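One structure, as structure tokens, below. Some questions next.
Heads up, one of the protein chains got dropped from this complex, but the rest are sitting where they should.
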Amino acid sequence: MENDKNSQKIVDYIGNFARKHSLFVLAYGTGCGAIEIPATMTSRYDAERFGIRGAATPRQADVLLITGYLSTKTLKRVIRVYEQMQEPKYVIGFGSCTVNGGMYYDSYNTINGLDQYIPVDVYINGCMPRPEAVISGFVKLQELIMAGKANNGEKYRENLEHYRSNQKKIIKNWKMPDYNW
Amino acid sequence: MNIFFLLITILFSGALLVFLINKVAPKIGGIIAFATIALVSFLFFTQVDTGDTYQFTLGEIPMQFGVTPYTYIFAIIVLGLGTLASLYSIGYMQGKKRLGYYYANFILTVTGMIGIIFSQDFISFFIFWEIMTWSSYLLVIYTGHKSQNIGMKYMIFSAIGAYAMLTAIVSIKANYGTYNIADAIQNGAFNFSEHMYIPIMLLIGFTVKAALMPLHVWAPNAYSKSPMAFTSIFSGAMSKMGILGIGLVLASAYSYTDHENVNYVVALRYTLGWLGGITAVMATIYALIQTDAKKLLAYSSIAQLGYIIVGLSTGSELGVMAALFLAIVHGIFKGALFMVVGAVEKQVGTTDMTKISGLIRKMPFTFFVALVSIIALAGIPPLGGFVGKWMLYEALITESNNYFLVIVIFFSSTAAFLYSYRFLFGLFLGQEEKDTEHVKEAPITMIIPMMILAILLMVTGAFPGILFEPIAHGMHYLGFSDVNWDMSILVNVWGEESNMTYINLSIGIVFVAIFAFLTIKGYKGTKNVGTKDISTGGEIPTENENLTYQMDFFKPFERAAAPLYKRSMNKIWNDLGNALEALTDFIRKIYSGNGQTYALFVVIFLVILLLFKDTLFAN
Amino acid sequence: MVREKETTLYIGPQHPGITGNMMVKLKVQGDTVVSAATHVGYLHRAFEKLIERRNWIQAFTLLCRFCVPEPDPMELTYARAVEELDNREVPERAKYIRVIVMELARMQSFMLWYAGQSGSAGLYLTPQWSVGDRNYILDLFEDLTGGRIYHMYIWPGGVRRDLPEGWTDKTLRTMDYIEKRLDEYNKILFDNTIFQKRAQGVGIVPKDKAIEWGVVGPVLRGTGIKSDVRIDEPYEVYDKIDFDVPTQEGGDIWARALVRKEEVRQSIRIIRQAIADMPGGAYYNKVSNPMKWTVPAGQAWAKTESVRGEIGFHVTSDGGNKPYRVHVKGAAYTHGVTVLEKILPGQNIADVSFILNSLGVCPPEIER
Amino acid sequence: MEDLGLKIFGAILTTIMAFTVGMTYGGIVRKLTARVQNRYGPPVYQNFLDLLKLQSKKTNIAHGFMGHMAPVWIIIAAVTVLMFIPILNGNLWFPNLSFHGDLIFLLYMMVFGSLGMALGAGQTGNPNSAIGVTRGLSQMVGYEIPFVLALVALMIQFQTTSVQDLTQVQHETGVWNAFANPFAFLAALLASLGMFRYSPFDIVGAPAELASGPVSEFGGKYLGTMMSGGAVFAFIKLTLYVHLFFGGAGNPDDSGILATLAGIGILLVKTFLLYMIPVFYGWINPRYRTEQAIRYFWGWPTALGIVGVLWAVFFN
Partner (left out) sequence: MTDLVKENILLNAVTSAFKIEGKVIRDRRVEVHADKNTVSSILLFAKKQLGYIHMNHMTCIDWIEQGEFELVYTIYHPVDKLTLFVKTRIDREIPVMENIDTIWDHANTYEREMREMFGIEFPGLVGEHDFILEDWDQIPPMRKEFDTHKYAAETFYTRPGREDAKDVREELSKRSGTVVPDFAKKYSRE
């Protein structure tokens, strides 16, 4: 599918506009970065201005915030949750440890480099990123959505084998049910 | 030969034939039973007109058969449901034992009910009443020893009812010199001027069958323990025999009572109304804590009968009409629901809702029938159940001064949503588990009657006038003044209406539009997934973990309504129930505990009454 | 396999009601919990293993990440353990600064607890207020240390830098503001009868079992037992400061809430006193080259009162430039597993998240 | 046929209006809530964006036929009920079908949607959904009692069961039913707190307890459709209350464009003010447990309702 701005139909434009301004963030604090999420959502920073609000279950969510390092145990849950989300879906990697392991680069239980396992739209670096950084990350995501470039859900589905092989390298006992897709 | 005799003879000989043929070819027993009842229905609806009568004498007692417009209403229920239930029995009883016993008693029960409808004198009425009781008792204990106790309880209560009825009949003869029902009414047997006990005794007799509190104790177990194919007419049609009697007595009381005695009637109305209301509430809140689908439906039946009695007790046109309409519709949907449970029992092997779940994909047609029936049961538009409920409420609000009864009924019917959902969820929704993987849809002979009933519910919702017509005739017969009815418009006395055509139209249009929209839109991206693919917080449940919420379904409600469960119910049920249980035990010590002795006992009692009627009931 | 009778309900790891990335697996019958099992490990970063690969000072970057809602007590406890091993004196001024930092940390953590507690009860107004107001305390931290959440400010031998100019005034102003706001919070949450109805008699930690189960901190004080490391084993300058340790009877959520409500007032009182009494002088007993610093062999056990209760560090040194073994015991270690599993059965599903918040279960503290 | 055309036009117009108003009210509430919480808040039209986004999701999951049907049922119930309530008293533009259904019908029709939702939620097999549904149904038994008491009080006081007639009575006498029978009004008002499901009665989808309850498994177009249904329902409840207790809106004698617009304006003002009551109450209250919520409704609201019925019987 072409994703040039020129080839976007008016429907896509409207759809992207709505998607951009309505980002439901899955309530999943995977790591310590979750501590800045309340601050981002509440009065001083107020992410709801941008249409960002929480969603309780993956079915309703658009954005998966990986708030920091992922332990292998959490990775398994994250994959499951990510696969239960509905397209278009976005992933924001939050904090340096999602980029390259950060200070946990030598830990036996945390992954280094989130995008090997699930596609990441935006990385926000810092440890931990301030609410301003979080919001700027979201704004970046909004720009990508508007440009029609945030289609990682499809990418994941198309390159499922690649991601699966990477995931299976880490998760030793792959007991995932096969109804995931 | 007279048509009435012909019908009764066909039924009796059908019963005999089924019983005998069972030794030779057990498989065709069901077909014969179905054929018999179907033939009788056909003959009845084509050959019999209301007003036909036939008189004859049995010994010295003059007897009369006939069909009044009023009993015609009940004939519809009995024959319609009887035919479908016998068809359903073919599939349901397949592979079970003692088929001859079952079908013979099944036909006999229908015979009893038809006989009751035909009877225009008290003697034949009572005889058929006893045939009905007796054969149904034999079916309650069909499953064997476990149900003996339950059957006993049923019998004891039936006996109480029978004695009360018999006493009333004999004293009618003694005081008014007639066995003829119409004559007795004309002579003012029910007019509360003197012998007030006569209508009350009769009512006691009838309320036992109609399972009105406090005489309902037998019902939950008897309904749930008999074969489901039978329960569908047991609850759907046979309980209506009680309603038939109550309606007759009450209507006569309203019509023939003098002004000076009207207070008694009012008191009776209030008593019956509140008893009906309390029955409805209590049975409802007990229905919603049941885990067995059969028992849930059994309690629900009691509650629904409570509404009908409330309707009758209003004594107003709309109220009685609502009651009779509800009686028919209840017959339809409760018959269908018991058939649904029977299908589930047959296919899965249990009806314990904590053990089964997620049958919707396995048994889609059964689910459809259950859904339609439950919507009717809950009184949600646009099905037949709503029509009845609507008229009942309007009657209570517009034509009775009993405003708080409205609230009681409303409470009960709102709480009915709870058990309705429990029923649907317990059997059909929730997780699809491995242990029900082998389940298939019920056989076609079971599906057809259920489907017919479901369609009937929709038709009665769209065109309630179909049923209003016979009901209106019946009410004219009972002495109610001109009854307003329209094919598909419900009107109350204040002139407000609910137009079923518009309601159906609106629902239909929106349904088509939205369903099409949802189905077409994003068709490619829409996926149907299994019930294991749910968000469990990212965890993957292991196989032995139970993800269906089944135990103590309405715990919060139970907690909120704890006083209702504790105080009143414990007092009324336990004291009464235990006392009656004790009575059961006591009587069992005296008698051997089977139906024959009971029959003998009733006959002896009858003989004694007849012999000593002059001394006992002399003026 | 036979299907279980009770319904399994996963509270977490992805669940709005969980207090971090952990999972409480409930078996429920009706809406009553029959049994509960805590599952942790979703946040396991192997800190204790990693610290063995870092030298004594580098460990601080990891330490503060032990428990996100309240990183400072971790630093302080570790610093005190190392100081004990190294026999390092701490200047008086640093002790006062540490007390202020600790109490500020307690306050910001209280704000978070407050948000969680009222949020899990379904009141969404006060969480917004308190998390918003928490930013003012974080601003103070930012002025002082340069970081909002992770400070790495307390070092063995003192604190990393002196108070910035005007910081004390700003702190006092913030205290005044927050004190005023606390009254408003109380009106909304603690005076609310619905909250009282929800909280009273729910999640009871029995008094006779409390100490045996290893309950500490406000939870223990909520059962009526006066136990506070700041009083029992005064560290820094807590023995020179006048403050009360509130206790409540009952052991339920309400008692714990009242204890915390009073505690934050005491924190303000402590901060005001500490600022008033603060001596001048050095703030840091310097380690000459922290990167090459060795600590004498030995073992030390230090404990500190955090907002959730006692935090203990067991630090072992083999005389090298890296810690030989650091073992952390947070309050949630017992609260989140043993106590939770013991008090959840019999409770309502509606109260699970409520109890989790009230016990102050913080999963990274359990698995580290 | 001209009449039919007008009717269809009126029906479509009503639906669009109800949807727009419901969604906008939701947006305004979000904004106001944000302001109370010391925030700037999302734009007023945020709900429309959310809806648009949900409808433009590319993949959707249904857990079977009932899951697919649940939103349909909700919309059916919403639109059907909407058709049967008078939007403006006696106005020619929006008569819809308001003469062909009365209060009892409306009460039952409103349950239709809940039942569909419940069935859809049930089929997903998520225990949270089932628990949410049981809570919702239990709570419904709670608030329906005072609500029906209030309605019965009105019906017997004015000897009519039609919403249209009740409005007309208020228009003629000039006395709002809220003052004609204050007890019934209070009972209905307290019951409305449960009906709108704001705190402390938001036990159905209590996030911290049940994820999001019945809608846990619904996303994309299904959730979006449900949202639209919910918006229409909010408008319905408000309009119904306004017509029952606040004298309704619109002038039955004048169906000119100006009068109609004025009527709509009055309706909007009244409904908005009414909507603020549960919202205000919700801002400052935590959530009840289910049994506490039910007990609450069976306490004072029911007592008030009974007084209302007695008032209607004895003082009129």
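Labels A, B, C and D are assigned to the chains in the order they are written; within every chain, residues are numbered from 1.
Please note the rule applied: a contact is a pair of C-beta atoms (placed from the backbone, for glycine too) under 8 Å apart; a residue touches a chain by one contact, two chains touch by 3 or more.
Everything quoted here is computed from the prediction, not taken from an experiment.
Engineer: Tell me the shown chains the invisible chain touches, ordered by label.
Structural biologist: The chain that is not shown is in contact with A, C.
Engineer: Which one touches the absent chain: C:49, C:88, C:240 or C:269?
Structural biologist: C:49
Engineer: Specify the residue from the set A:92, A:111, A:124 or A:150 that touches the hidden chain.
Structural biologist: Only one of A:92, A:111, A:124 or A:150 touches the chain omitted from view, namely A:111.
Engineer: Of the residues listed, C:165, C:212 or C:242, which one is in contact with the missing chain?
Structural biologist: Per the contact definition at the top, the residue touching the missing chain is C:212.
Engineer: Which chain C residues would touch the chain omitted from the figure, given the whole complex?
Structural biologist: 40-41, 44, 46, 48-50, 52-53, 84, 211-214, 225, 227, 232-233, 289-291, 299, 301, 303, 310, 312, 314, 316, 324-325, 327, 329, 333-334, 337-339, 342, 367
Engineer: Residues of chain A in contact with the chain that isn't shown?
Structural biologist: 72-73, 76, 99-101, 105-113, 116, 166, 169-173
Please note the rule applied: only the chains that are shown with their structure count from here on.
Engineer: What are the two chains with the top count of C-beta contact pairs?
Structural biologist: B-D
Engineer: CA centre of chain A versus CA centre of chain D: separation in Å?
Structural biologist: 36
Engineer: Please compute the C-alpha centroid of chain B, do the same for chain C, then give the distance between them in whole Å.
Structural biologist: 64
Engineer: Note the residues in chain C that touch 2 or more other chains, in rising order.
Structural biologist: Where chain C meets two or more other chains at a single residue, that happens at 7-8, 13-16, 28, 31, 128-129, 132.
Engineer: Can you list every residue of chain D that touches 2 or more other chains, as numbers and ranges?
Structural biologist: As it turns out, chain D has residues touching two or more other chains at 37-39, 57-61, 127, 131, 134, 207, 211-212, 216-217, 220, 289-290.
Engineer: Residues of chain D touching chain B in their complex?
Structural biologist: 55, 57-66, 68-69, 71-72, 75-76, 79-80, 83-84, 97, 99-102, 104-105, 108-109, 111-112, 114-115, 118-119, 122-127, 130-131, 133-135, 137-138, 140-142, 144-145, 148-149, 152, 155-156, 159-162, 165, 211, 216-217, 220-222, 225, 289-291, 294-295, 298, 306, 309, 313
Engineer: Residues of chain B touching chain A in their complex?
Structural biologist: Spelled out, the residues of chain B in touch with chain A are 525, 529-530, 532-533, 535, 537-540.
Engineer: In the complex formed with chain D, which residues of chain B make contact?
Structural biologist: Touch residues, chain B against chain D: 357-358, 360-361, 364, 371, 375, 378-381, 386, 389-390, 393-394, 397-398, 403-404, 406-407, 410-411, 414-415, 417-418, 420-421, 424-425, 429-432, 489, 492, 494, 496-499, 502-503, 506-507, 510-511, 514-515, 518-519, 521-522, 525-537, 547-549, 553-554, 556-557, 559-561.
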